[in-house]
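Note that one protein chain is taken out, while the other chains of the complex remain in position.
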Amino acid sequence: MLDFLQRTGKKGLLSIAALGRAGMFLIGSLTGIPSWKGVPLFIKQLYSIGVLSLVIIIVSGLFIGMVLGLQGYNILVDYGSEQAIGQMIALTLVRELGPVVTALLFAGRAGSALTAEIGLMKTTEQLSSLEMMGVDPLKQIVAPRLTAGFVAMPLLAMIFSVVGIWGGMMVGVDWLGVYEGSFWGNMQSAVDFREDILNGVVKSIVFGVVCTWIAVFQGYDSVPTSEGISAATTKTVVYSSLAVLGLDFILTAVMFGDF
Amino acid sequence: MRLRTMEISVGLFIMAGVAALFLLALEVSGLSLRPTEKTYKVYAEFNDVGGLRVRGKVSLAGVTIGRVSNIYLDNRTVKAVVEMDIDSEVDYLSRDSIAVVSTAGLLGEKYINVSIGGDEEVLEEGDFFDSTQSALNLEKLISDFATNKF
Partner (left out) sequence: MNQASDNYVEIRGMSFSRGDRLIFDNVDIDVPKGKITTIMGPSGTGKTTLLKLIGGQLRPDQGRIQVNGQEVTRLKRKELYLLRERMGMLFQSGALFSDLTVFENVAFPLRVHTDLPEEMIHDLVLMKLQAVGLRGARELMPSELSGGMARRAALARTIALDPEMVMYDEPFTGQDPIAMGVIVQLIRLLNDALGLTSIVVSHDIQESLSITDHLCIVADGKVMGQGSPEQLKQEGSAFVKQFLNGLPDGPVPFHYPAPDYGVDLLQGDQDAGFSATDR
């Protein structure tokens, strides 16, 4: 019993220490004067984090929108209100599925890659060698990846939503024959720019910060062995997914709580 | 050259993201970039607006002519006051028009349906509808029917 308490206490302290390291890590990488020398690094990361994630985001968005169209139609047609399908698809995507599914895909696609890349840099002493060259790896390696992740996530989430709505329209309007005018009309009367779209964007920004932070920190903090990297990659995906889903609940409660 | 294609694709990516935001704003939420379309406000008092919400449609013969911009309780008359923005192009709502809280389909969203009257005088900014008809309360209807109040 005592042994159990002792172990739990130790684990608790270790996780608090890890959180502290993560916080100092974030501050250490993002403070300081940004210089023009960092711009090419940022663009390069935006390419590998954002552009290379586009395909999976577009394909998933399209299919999720199409499924929403089919399922929504089947339910709504029973009540004779299948015109409301546009409103349903748009609200689900913009408020929830856009930010959340993008963040989950991002954690799996870009987050794990970030962790593995930085972990491998640590294992092969590239980070140490930067330090010995008088270059701060937090500024050179970590900062551009963090900022690129912060920027890429909301962009990806918006693209996801647009593609999803288009997919839903394809199924609903072109295939199932919902009248196009009421599809868009219902949608436009139900979706509010500030309440729905901007709140969705805020969500995806929060998810972007959290997912990139977790991914980069796990890589930086990994044990420099092959097992260490694989453990860190797993942690990235697990922690990011849990953080996204948990935060989504809190954010939804705060943003749309009065409904 | 490899760097160039990378830069271009990143540029396209950012443009796609921004375009997505514009599409969401304009097409999905119906936000208008033009400085708020010209509208005028008219008011209507109801005994019961059950289910009607701000941003709900105001329609005339099935065509949307405006939106509900505010709903509040008048403390003096203890009635619900609905404030609506009506397109200024629709300047022929006669003073004796009737505003009805209606339901799209049996269980669909509530909206305000305007039936035009024959009066010469038309509603202007700040005017109240003379006659209104409250929401059809299905529960109340059934209970009235059950207790044979008809």
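The chains carry the letters A and B, assigned in the order they are written, with residues numbered from 1 in each.
Definition applied: a contact is a pair of C-beta atoms (placed from the backbone, for glycine too) under 8 Å apart; a residue touches a chain by one contact, two chains touch by 3 or more.
Everything numeric in this text was worked out from a predicted model, so none of it was measured.
Trainee: May I ask you to name the displayed chains that the omitted chain touches in the full complex?
Mentor: A
Trainee: Which of these, A:133, A:223 or A:245, touches the one chain of the complex that we don't see?
Mentor: Checking the options A:133, A:223 or A:245, the one contacting the hidden chain is A:133.
Trainee: Identify the residues of subunit A touching the omitted chain, counting contacts across the whole complex.
Mentor: Touching the chain left out of view, subunit A contributes residues 37, 120-121, 124-126, 128-129, 131-136, 140.
Quick note on the criterion: only the chains that are shown with their structure count from here on.
Trainee: Please give the residue numbers of subunit B that touch subunit A in the complex, ascending.
Mentor: My answer: residues 3, 6-7, 9-10, 12-14, 16-18, 20-21, 23-25, 27-31, 55-57, 64, 67, 104-109.
Trainee: Touching residues of subunit A toward subunit B in the complex: what are they?
Mentor: Result: residues 40, 43-44, 46-47, 50-51, 54, 79-81, 84, 90, 94, 154-156, 158-159, 161-162, 165, 184-185, 187-193, 196-197, 201 of subunit A touch subunit B.
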